[in-house]
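A single protein chain has been omitted from the complex, and every remaining protein chain is retained in its original position.
Now for subunit A:
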Amino acid sequence: MKKNKSTVVGLSMFHTIGSWMLWYIGILVVLHIGSAVVTYYTGDEVKLSHSALIQGEVGWSILNSALTSSKVFFLICGLLSMGGFIKYFVSNGVTRRDYYKGTVQSILYLSLSFTAAVAILYGLESLIMNILGLERNLHVPIMFYVKIVFDVILFYVVGWFIAAGFYRLNVWLGMVFIAITVLIVFIQSGIWGESVPIPLYKLMNIYEVSTWLAVLISAILIVGVIAAIRLLTKEVRIKD
């Protein structure tokens, strides 16, 4: 059966960025094991991150490391999803619409597979700890995984949004897109109860909201950014 062009784009992007993601997860695991070993032998806790939602020994799980670092990783993936990719696809006879739909699909596949990978790694981590006889008091609600999915999607799309802004408009207007993104990221962090340690954020008074409201607001932010990307890329000129 002939595949829809946007599905071909989606799978192709998932294949490319998924392979970057595997590298990233590999490095993450190595760093995490390294930090655990250092902590074990020196007693100094090497915290790779601090996260909302998990109660207990927060510095001590792959979940935290994954949640924090994945934001930067997927932001970069988003930044790289514009110029080279749109040129490649349009050069191969794909419409901007199919490129857009395909990229959105791939972001969905990436967020779900990343979350699944993190859940599996957490399972393995717990298993190893049980074998080693190390006990810990950690409660991970299902919402934690939902938040990972939303974070991956949001950070990916804001990266893509900035890149689309720079691609479509000039550098100065591109800066405006960065400012909008900072605001979006503040809101996302605030509503999920994460504090951002900079004064500007504290001035904004964004309060933690109930989980379902946070899900709703995150979804609205994502849909808004994705819609803006479509407007920016709809008739964009492909650069040399």
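Observations on the structure shown:
Just so it is clear, contacts are C-beta pairs under 8 Å (C-beta built on N, C-alpha and C of every residue); 3 or more make two chains touch, one makes a residue touch a chain; residues count from 1.
Note that in this section contacts and distances are computed from a predicted model.
Per its UniProt entry, the chain excluded from the display bears the name "ABC transporter ATP-binding protein", taken from "ABC transporter ATP-binding protein", "Cobalamin biosynthesis protein CbiQ", "Anti-sigma-W factor RsiW" or "Phosphoenolpyruvate-protein phosphotransferase".
Note on the undisplayed chain: of the listed residues A:76, A:90 or A:117, the one touching it is A:90. In the full complex, subunit A contacts the hidden chain through residues 5, 8, 12, 84, 89-98, 235, 237-238, 240.
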